[in-house]
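Every protein chain but one is kept in place in this view of the complex.
Every chain is named by a letter (A, B and C) in the order it is written, and numbering of its residues begins at 1.
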Amino acid sequence: MQSQLNDLSIRIGGEAGMGLESSGVGFSQALVRGGLHVFGLPDYHSRIRGGHNFFTVRIARRPLYSHTEPVHLLLALDQETVRRHIGALVPGGAVVYDEKDGLPDIPRRSDVHYFSIPLSKLAEESGGNAIMRNTLVFAVAAGLIGFDPTYIESVARDNFARKGQAVVDSNLRVIAAGVEASRPFQADFPFRMEAAPGAPRRLLLNGNQAFAMGALAGGCRFVSGYPMTPGSPVLEWMAGHAEEYGVVTLQVEDEIAALCMAIGAGYAGVRAMTPTSGGGFSLMVEALGLAGMTEVPVVVYEAQRPGPSTSLATRTEQGDLLFVLHASQGEFPRIILAPGTVEQAFEVGWRAFNLAERYQTPVIVLSDHYLATSIRDVAPEDLDFDAVVIDRGEWLTEAELDNLEGDYKRHQFTESGVSPRAIPGHPKAVHASSSDEHDEYGHIEENAENRRRMHEKRMRKLETARAEMRLPAAYGLNDADLTLIAWGSTYGPLREAVDRLNEQGLRAQMLHFTDIWPVPHGTEALLTGETIAVEGNYSGQFADLLRMATGHTVSRRILKWDGRPISPEYITNHVLRFTNHRKSET
Amino acid sequence: MQSQLNDLSIRIGGEAGMGLESSGVGFSQALVRGGLHVFGLPDYHSRIRGGHNFFTVRIARRPLYSHTEPVHLLLALDQETVRRHIGALVPGGAVVYDEKDGLPDIPRRSDVHYFSIPLSKLAEESGGNAIMRNTLVFAVAAGLIGFDPTYIESVARDNFARKGQAVVDSNLRVIAAGVEASRPFQADFPFRMEAAPGAPRRLLLNGNQAFAMGALAGGCRFVSGYPMTPGSPVLEWMAGHAEEYGVVTLQVEDEIAALCMAIGAGYAGVRAMTPTSGGGFSLMVEALGLAGMTEVPVVVYEAQRPGPSTSLATRTEQGDLLFVLHASQGEFPRIILAPGTVEQAFEVGWRAFNLAERYQTPVIVLSDHYLATSIRDVAPEDLDFDAVVIDRGEWLTEAELDNLEGDYKRHQFTESGVSPRAIPGHPKAVHASSSDEHDEYGHIEENAENRRRMHEKRMRKLETARAEMRLPAAYGLNDADLTLIAWGSTYGPLREAVDRLNEQGLRAQMLHFTDIWPVPHGTEALLTGETIAVEGNYSGQFADLLRMATGHTVSRRILKWDGRPISPEYITNHVLRFTNHRKSET
Amino acid sequence: MVTVDDFASPVRPTWCTGCGNFAIWNAVKRALAQAGLAPHQVMLVSGIGCGSKLPDYTRANGYMTLHGRTVPVATGVRLANHHLRVVCTHGDGDAYAEGLGHMLHAARRNIGLVDIIQDNRIYGLTKGQYSPTSDRGRVSKTSPWGSFELPVNPIALALAAGATFVARAWSGDLQHLTETIVRALGHRGYALIDVFQPCVTFNRQNSYEFYRPRVYKLQDDPDYDVTDKMAAFAKALEWGDRIPIGVFYQVEDRPAYEEQVPSLQAGPLALRPLEKLRPEQVQRLLEEVM
Partner (left out) sequence: MVTVDDFASPVRPTWCTGCGNFAIWNAVKRALAQAGLAPHQVMLVSGIGCGSKLPDYTRANGYMTLHGRTVPVATGVRLANHHLRVVCTHGDGDAYAEGLGHMLHAARRNIGLVDIIQDNRIYGLTKGQYSPTSDRGRVSKTSPWGSFELPVNPIALALAAGATFVARAWSGDLQHLTETIVRALGHRGYALIDVFQPCVTFNRQNSYEFYRPRVYKLQDDPDYDVTDKMAAFAKALEWGDRIPIGVFYQVEDRPAYEEQVPSLQAGPLALRPLEKLRPEQVQRLLEEVM
């Protein structure tokens, strides 16, 4: 007997080079077109071939924000996949494996199904090529869960159109063969997830794409970068759109040059950014201070991966927070934003450029591998292009400059700390700035009093900016006993954990911070009752930051540092352990 | 009537290129040979010629730890000096100026003396060169304060010996002429500071020299660096001693290479370091993480100057603390030491290398321009070479390796987190490490469980190290009401401020931290009563760190960010303002 | 008409009397005036060092950046606004130690910069350590035994990197220096001018007296072909009693980087209005992820 499930995860596993992720994304697209909601999570090694990779797509009839741990259907393209993931299957789940591979020599589970299908052979016969078995096995999956394969066909048509009709046709044959091959097993597989036809079309994208779109919409017109996982897709996305949208993108010799060029462009009046990961950011540290000192707006997109050093290049961590907060010698204002969802990544994409120009200082966007690479469906209006504002802050127009009395002071002392900005090029605004301490004109000046005032002026911008930093978003019960504190990419897992805890009667809420620094006014007042910081790092950096900035000491920390994302189960298990422990104590 | 003073400051001022600092150091040497105690403080611009520079030597009959603000005698080599410093003179003080320069067109003070002496002319006549007037004017000063000029002569003899007898002789004539020229004014100048003959010889040196000596004594044998004020004198000192003491020093292409080379040398088994300032450190950030990840001992000497960016290259600040604490992506153990005096700089010099090797991780020594360049006299036994220990930590000897069973595991899991170390070269210890996450052998390994354990092993070293971190040194009253918290170079000014506050009955003590990170066990317990953090930065970084690490919120912060050092007066004035304010409140 | 006086800044140079930077400063101002470029049409980018203070002493748009990062910052400026004539002025430490990689990448990129190196063959501002162009055997505080490294040969390196304009001049011949800069200002891509700049305080060896009898002008030989790369390499290796100055190599056949970038065909980025995406643009973006 098959039961219609509201939540089901399918995992495909195999080696690098088998195209797991791209076929997984294609399948997810089909699911979304079929009116379902998905959350897709890749897991791969830092190597081009071999190794064990997998891709998990979670499917539901309600919007999803996170992956989860249980797997219902395992698509094994090699024995290793069975070996590693058979334990993740729920009772009643099934593994589909290639007849030619056979099963590994490990004990069989009696509570799951083993479906042997000649995947390679069928792919070869129907599509002409055994490597198409990843497409085939997803068609098998569709057949097993009762998902209408025409959606898969439609995606295949779109994705392969530019490769010609022959390629499209062979894909369609492979899909048909897969569905056909699933028939004998359909009755045995207990979980169903049928399409919901007629639903409005939704988008499917990851955090990198959403941020890049937001940045483009927000007027980013210059992107210099050096490839580094997981930040480089933003450079690549921008390069792919450069010509059409009038953006200059360039791959440069190193990250030092990348940020220096963006600063040069920012100085000259163009919204500029550089995407990178922690290792690349390490090389940008000196230039970050240059931007701070000379009051140049610039955005750095830092997609974190585990550290220290090279570590695990294709995995996730939230370990760079205190680093980016304090990076570079001396003190200067900076703004740090950490989006938690695709929607937030889009919004942060354009907000970052406004903040950079309003406060004429660097803005760092902290993403991570989990947010950057996991895909989710959202409604088109969730990427709210209408809400986009381009606010260049105190910007002297051509006309204002024409009428300027006296010499232009690039670093004029003002109450807000922000000095009206002119870009080089106007005859009345000829000016030179300097990384040396300078006077209001930008001339090098060592005088103590000038130094004191100029430093205060710069630092004052931080207080001015603080007023527009957003308080954390609350989710869950208003009058909760338990406050889970999240920042950045853990929004999804925490949100789901809060739901589950509340279902169990724990009275929980989440406070999720996207605006990290300067810490928003009023944060302290929100931190009451039992607070638990949940972070993907070893030491609980955000909890440390909160203590430093507000004096609030969180009650507990739930941390993870194995390079793998935090799941809702990970959080609820830890919370329940705490609370049970407390119960047994009393 | 002249009065014998116990504390007297002489300031010489003029332009860069006049040799103020070197003659000031020479004069200080003479004072020390004459049995007096000195504290000498240079103040100069980031330029080679021109600009206003000055050098202040404070003289006393008891050991000094700090400069102070009042000046008793001003030696003006140009009008600018009079203009800028006349206000610093105490009533009864005097300015000596060159007849040919005349006085600037500013109101005369009636409570100070103006001594016009044809300095250039006399220097020319006696020494053959007008530029020797800096030597001459110090001889004038000696005459005025009644200091026996034979000590100045002895220094001139030693310092100019290698330039030949003619040079020595002309210096001696200039000194004689200076003393002679002072005679008409001696009666008018009220302050005396006679030599104390027969005192044991003392050393005169600055923090850079003391640290370099300590490092050499501690076995540092490799120094790679790129010049940067105020760190480069350490590279230069080491280069000057390289041949004699068997050290390899090299000036390299940039700071990235500097730290990478030191890491390479450290990996290969040599005690290695690189000296720099904040800007150079910014470029070392990525490599710092490499050392942390691959467990390579290495020492970075970071002599701070104001930031952000280039800022004020020849001035002082304590603005890099939180930066060096969090520098580089991800998390790894590091140790931070911040000496406060010449004696501590020496001791930290050798301790740093022991800690680096004991915990196989980077050690950062935070100095700053004030400590690095100000000179003080200490007893020879204060640089305690006998106390030096060379402890290489868990180091497998040749013999141990010969008997090694099984393969050598460079990153073996241990309880302390420290893995016994073998350097490359032994046939039984062939191994390769990697900045990628690795297994116990150093092989690249992405497994989650290995990652978790290896990361914990590394981080555990921080806890192991914490046990030997030293608590802050207390100075002043045991049962104080007021605890002034200092770290690094502000030891001297705070110590003196505590004395003065206690003289005024304020019941104060100082807690001075040299061991900054990991924060020593027991720190929290010391932070009681009213605590005031005194720091040379804008935000109070050490106070922030204490709050983050211990939860203790300091009552107040006394800060300074104009690039100039904190004086005892600056501290006492602020403290008195607080306490008076409090009094008027109650 | 632009004149040299248009570039007069209220700030007086702090260089030592006799420093070779004065000539470079004057030459830059003269060359800009001769090229008809007004202060607002120019952007002087420098790093950190004695020579790098030049923009502070000149009335023109300017940016004194980080030690060694002159060229990448200037590249960003140029790509943001290629209507600005971007001129770099920085020291040999800045350009050939920290900045060597950037320079060579700029050369192969052929980005439209005039890159003037104030080559005093010493670290001036940090008080006299040897530099990448110091002679082998140079004694300094960091090389008390005399340096072991072969000096950097900027001319040969720039040629090897594919630079399209490679020249050398010196502070002792203001006229020739000015002409060389004018010629570089007329070049479409990356133009390197290494300038021998006597440092009277820290480098007594490479003084005016050292250079004067040695330098000779390549362009005095009418047969010297500036488009012949092998000839340029041969001249680049010449050193000793006779040292060539002038333009070693110049070709105009490779477009500048900014000329090739599709998105710059419509004019400088900085001068275009910054507007929200149009609805059809938004639509196209959304369709990519449907």
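Here is the rule we use: a contact is a pair of C-beta atoms (placed from the backbone, for glycine too) under 8 Å apart; a residue touches a chain by one contact, two chains touch by 3 or more.
All figures in this text were calculated on a predicted structure; none of them were measured in a lab.
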Fill in the blank from the handout: Listed by label, the shown chains touching the absent chain are A, B, C
Exercise for the section: Pick out which of B:R157, B:K409, B:H426 or B:R466 touches the chain that's been left out of the picture. Expected result: B:H426
Handout entry: Contact partner of the left-out chain, one of B:L20, B:L64, B:A156 or B:A217
Key = B:A217
Handout entry: Residue of C:C16, C:L100, C:L113 or C:I181 in touch with the missing chain, whole complex considered
Key = C:L100
Problem - Of A:E236, A:E343 or A:D515, the one touching the omitted chain in the full complex - result: A:E236
Practice task
Mind listing the chain B residues that contact the chain we can't see here?
Solution key: 201-205, 209, 213, 216-217, 219, 221-222, 224, 241-248, 250, 252-254, 256-257, 260-272, 286-287, 290, 294, 380, 383, 385, 388, 390, 392, 423-427, 429-436, 442-444
Exercise for the section: Kindly note down the residues of chain C that lie in touch with the hidden chain. Expected result: 97-101, 104-105, 108-110, 132, 145, 148-153, 156-157, 159-162, 229-230, 233-234, 236-237, 254, 257, 260-262
Handout entry: Residue numbers in chain A that touch the chain omitted from display
Key = 17, 45-51, 225-229, 232, 235-236, 239-240, 242-243, 249-251, 253-254, 279, 309-310, 313
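One rule holds for everything that comes next: only the chains that are shown with their structure count from here on.
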Exercise for the section: Could you give the separation in Å between the centres of chain A and chain B, each centre being the mean of its C-alpha atoms? Expected result: 44
Practice task
Go ahead and note the Å separation of the Cα centroids belonging to chain B and chain C.
Solution key: 37
Problem - Whole-Å gap between the CA centroids of chain A and chain C - result: 41
Handout entry: Numbers and ranges of chain B residues touching at least 2 other chains
Key = 45-46, 51, 279, 309-310, 313
Handout entry: Set of chain C residues in contact with two or more other chains
Key = 48, 64, 66
